[in-house]
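One protein chain is absent from this view; the other protein chains keep their places.
And now, chain A:
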Amino acid sequence: MLEIKNLHASIDGKEILRGVDLVVPTGEVHAIMGPNGSGKSTLSYVLSGRDGYDVTEGEIIFDGSDIVEMPAEERAAAGVFLAFQYPLEIPGVATMTFLKAALNAQRKARGEAELTTPDFIRRVKVASEKLNVSQEMLRRPLNVGFSGGEKKRNEILQMALLEPKLAILDETDSGLDIDALRVVSEGVNSLRSPERSMLVITHYQRLLDHIVPDKVHVMSAGRIVRTGGPELALELEAKGYADYAGEAA
């Protein structure tokens, strides 16, 4: 599904990703952990095609082809989804309106017919009930005045609707209370499928208790410095990143 080879990327002339190698096979869930500033969010942006990053070396093979040159909206339609660490607000645009616009834009880009309104509403209803997202929230402007936890749930709702092939979750657990963490994790788990890969960025082992990854990677100073099974997360939880400090700078 996803194969990142020797990826170097910089912003404003500053190199942040310094040779990332990472393979996420179809159907697997991988976690990325790593100290603050190690480049996890940057990797998620570069994977999803955000402007402003210079990929100076390396490849991103998604679904068989290199997507480094592909614009962000095309990657989205091709099935790359990013749940943002800090979801953005769009005043005056009802969440519902936004969801519909996004879903139909992707469908259009893939040459599929737009969803009819009743069909769309049905899908939203199913997904939102699972995630405890109220109808009232769907009528409110996107993320405006949403609590931290509501914003995160809204991200997973979008993921559920857009049905991506590759979902990158950037610290989706931060800001969630214990109940919300469970709801969101269940939501994510229900989206696990043999056709879908996930890259879960987190600082905390407790998320990985809920969403059990196939592999855990440690990122430090713009590189994947270690890869292991779920037990690696436990080790990190106990020892911290001190072992990898040498990799930085």
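Observations on the model:
Criterion: a contact is a pair of C-beta atoms (placed from the backbone, for glycine too) under 8 Å apart; a residue touches a chain by one contact, two chains touch by 3 or more; residues count from 1.
We take it that contacts and distances are computed from a predicted model.
A single chain of the complex does not appear, and UniProt lists its protein name as "Fe-S cluster assembly protein SufB", one of "Cyclase", "ATP-binding cassette domain-containing protein", "Spermidine/putrescine transport system permease protein" or "Fe-S cluster assembly protein SufB". Only one residue from A:87, A:187 or A:222 touches the chain missing from this view: A:87. Between the chain not shown and the residues A:158, A:185 or A:220, the one that touches is A:158.
Across the entire complex, the residue among A:51, A:69 or A:231 in touch with the chain not shown is A:51. Although one chain is not shown, part of chain A still touches it, namely residues 45, 48-52, 71-73, 76-77, 81-82, 84, 87-93, 97-98, 101-103, 105-106, 109, 141, 158, 162.
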